[in-house]
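One protein chain omitted, others in place.
Lettered A and B in written order, each chain numbered from 1.
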Amino acid sequence: MNLIAGLFNYWVVIFLMMAGFYNVIARGNLIKKLIGLNIFQTSVFLLYISMGKKEGGTAPIVAGADAVYSNPLPHVLILTAIVVGVATTAVGLALVMRIKEAYGSIEEDEIHQRDGEA
Amino acid sequence: MKERIVLRVFAKPLIPLILLFALYVQFHGDYGPGGGFQAGVIFGAALIFYALVFGLEKAQKVAPPTFLQSLTALGLLLYAGTGIASLVLGGNFLDYSVLADDAVHGQHLGILLIELGVGTTVASVIVLIFFSFAGQKQT
Partner (left out) sequence: MEAHLPVLLIVVPLLAAPLCVLLRHRTLTWILALLAAWTVLGMSVVVLLRVLDTGFISYALGGWAAPWGIELRIDVVNAYVLVLVALIGATVLLYAPASIAAEIPREQHYLFYTAYLLSFTGLLGITATGDAFNLFVFLEISSISSYALISLGRDRRALMASYQYLIMGTIGATFILIGVGLLYMMTGTLNMADLAVRLGPVLHTRTALVAFAFLGVGMSLKLALFPLHAWLPNAYCYAPSVVTAFLAATATKVSIYVFLRFVFTIFGADFAFAQMHLQTIIVPLALIAIFITSSVAIFQTNIKRMLAYSSLAQIGYIMLGIGLVSETGLTAAIVHLFNHALMKGALFLALGGVALRLGSVELEDMRGLGKRMPATSFAFVLGGLSLIGVPLTVGFISKWYLVLAALEQGWWPLAALVLLGSLLAFIYIWRVVEVLYFQPPPTDAPRNEAPLSMQIPMWLLLAAVVYFGASASLTAGIARKAAILLLGGAL
């Protein structure tokens, strides 16, 4: 029982990671792939933040002398990683828009077909 | 057009509040949750909200894309410039302690400046991305 309840956050991370990864691999629609990538990255954020929590710890903002704080470093790392994820998604979406303009479709198999015909 | 009236009336007092909140988040980053990226996104969201309710052309008059591109560059230059200023004043790169007379004020000033740079760049990038996506013709 402790294996599931005690490690609950890691189970969530694994579930999200595999769901996102499956979407990236199995979907043919380019935007769905990007969403899968986002879910995959979100699971990594959860991994970092849940690793930083200390029992009884509060938010890492200075609030009096003897408060117990959660580790602020993972929070900072995740802020950076979120920005990186946003930038990647933006570039990916811009590429998908250009692909739609050039090919008329955002389904991977249709695009490969049109390349083969050309 | 009737539905739009509700949105427009609603948006007019709301957008300045969102902008104000963005500035609050920007400058309270060292006292509470906040900082450059978060504030930049909220600021950008306010401008995008304006574009969604009042139309793309009006929004582009408020924030012309060429001006936004220059803002992007200026934000990054502010960040890197603060670092170079620390170099010139004798510390290492991005060592804020040398920016003012004592270390604590120097750290305050340094963080304020770089977060301002980050906020500017993020806000302008978010709005630029929206403009370039929204400006596409429907196919």
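Heads up, the rule we're going with is that contacts are C-beta pairs under 8 Å (C-beta built on N, C-alpha and C of every residue); 3 or more make two chains touch, one makes a residue touch a chain.
All values derive from a computational prediction rather than experimental measurement.
Trainee: Can you work out which residue in B:L7, B:V53 or B:A80 touches the chain that's missing from view?
Mentor: Answer from the full complex: B:A80 touches the omitted chain.
Trainee: Considering the entire assembly, which residues of chain B contact the chain that has been omitted?
Mentor: So the residues of chain B touching the unseen chain are 69-70, 72-74, 76-77, 80, 83-84, 87, 91-97.
Trainee: Touching residues of chain A against the unshown chain: what are they?
Mentor: Residues in contact with the chain left out: 21, 24, 30, 33-34, 37, 40-41, 44, 47-48, 51, 73-74, 77, 80-81, 84, 87-88, 91-92, 95-96, 98-99, 102-103, 111, 115.
Definition applied: only the chains that are shown with their structure count from here on.
Trainee: What whole-Å value do you get for the distance between chain A and chain B if each is reduced to the mean of its CA atoms?
Mentor: Here the centre of chain B sits 24 Å away from the centre of chain A.
Trainee: Given the complex with chain B, which residues does chain A contribute to the contact?
Mentor: 59, 61, 79, 82-83, 90, 93-94, 97, 100-101, 104
Trainee: Would you pull the chain B residues touching chain A in the complex into a rising list?
Mentor: Contacts found on chain B: 31-33, 35, 37, 122, 125, 129, 132-133, 136, 139.
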